[in-house]
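With one protein chain held back, the other chains of the complex are shown just where they sit.
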Amino acid sequence: MTKTKKMVLLSFFAAGAIVLSIIESMFPVPLPIYGVKLGLANIITIVLLYFFGIREALMVVCIRVFLSTLYGGGFVVFLFSITGGILSTLVMGFLMKVFFDRLSLSSVSVVGSIMHNLGQLLVAGVVMKDFAVLGYLPVLMISGVIMGVFIGIISNFLISSLKRINVFTIKP
Amino acid sequence: MFNKMKKGDLVVGSIVLLLIIISFAGVKIYNSLGSGNGKIAVIRQNNIIIKTIDLDKLKESQEIKIDGDFHNTILLENGRIRFEDADCPDLVCVKTGWLDKNGQMAVCLPNKVSVKIEGSDEGLDGVAF
Partner (left out) sequence: MKNKLTLILLLIFSISLFGCSSQAAPYSPESFYMGTVINQKVYGKNAKKAGDLVIDRMKEIEASMTINTPGGEINPLNDAAGLNPVPVSPSVMFLLNKSKEYGELSQGAFDVTIGPLVKEWGIFTDNPKIPSSDKINELLKLVDYKTLLIDTMNNTAMLPMKGQIVDLGGIAKGYAGNEAIRIYKENEITSGFINLGGNVVVLGTKPDGALWNIGVQNPRDVNGKIIGKLAVKDTAIVSSGDYERFFEKDGVRYHHILDPKTGSPSKSDLIGVTIVVDSTIVTDSSTDGDALSTSVFVLGLDKGRQLVESLKGVNAVFITEDKKVYVTSGLKDKFTFDDESKVYQYVQ
């Protein structure tokens, strides 16, 4: 596709990701660590990984994190979001590239959600100079699984719909 | 259509399950390690211990005010502790809520104050540093 078309499409996705970020901060988080996010924007990441690749997905993640931090949050929230976002994007991208035919989207997104949460915990540990926060790992993993399955289903739905509209050139 | 169960899913699923079990076990062990003689809340400012309180021995609730670049009010009750009030911009510390288990911690980064529940150290009277 042309560069312009790609830029426009990515902008749409970025906007969508930002909206998702804002919506998810309205939900209660299962954790007593403030600043941790659910990771709904992973839906966009998975769609982008499917239709484009890691580079584009990372670009949108960065844009999303920067802009949504402007909306609400501080430096700490920014750190959490960017670490969780980049880590989960890289891992999901890797999984999708290498194991595409052997994994369902739900698995990928479960791993993505877990990586997202893990990234946030690691940042929290560094920031507080104390890795006692890793005590929240079990809770985070469980919520990662739940969110992951949910996100996987939605991503699947989104990808199917987008293909039907024929906006993209499909990647093998 | 892309979400059908495939071979790899079982692998991922079992690995994740294993990780969950391990992390649970790990945390349980960590929490019980420090248990020893009770629940000691350690309050640090600028990384230096300024107060330690045995939460289990606390009979009535207590308030501690800490002044630094910002101001924190810490509330202590029998068996638990929390940041009650703060005037820092993000209020992360207050939103963390009650700490009542070994290993839990809450931090007010702007004021450089941290509260953590640690196991006691078999009766050290003080530390030279």
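Each chain carries a letter (A and B) given by its place in the written order, and its residues are counted from 1.
Everything below uses one rule, namely that a contact is a pair of C-beta atoms (placed from the backbone, for glycine too) under 8 Å apart; a residue touches a chain by one contact, two chains touch by 3 or more.
On a predicted model such as this, the values are computed, not experimentally measured, just so you know.
Interchain touches from the omitted chain, evaluated on the whole complex, reach B.
Residue-level contact of chain B with the missing chain is found at 42, 44, 47-52, 118, 121-129.
Going forward, only the chains that are shown with their structure count from here on.
Between chain A and chain B the centroid-to-centroid distance comes to 27 Å (mean Cα coordinates, whole Å).
Interface residues of chain B, counted against chain A in their complex, comprise 1-9, 12-13, 16, 19-20, 23-24, 26-27, 30-31, 47, 89-92, 95-98, 103-107, 109, 114, 116. Interface residues of chain A facing chain B in the complex, by the touch rule stated above, are 32-35, 50, 73-74, 76-77, 99, 101-107, 110-111, 114, 127-130, 132-135, 137-138, 141-142, 145, 152-153, 156, 159-160.
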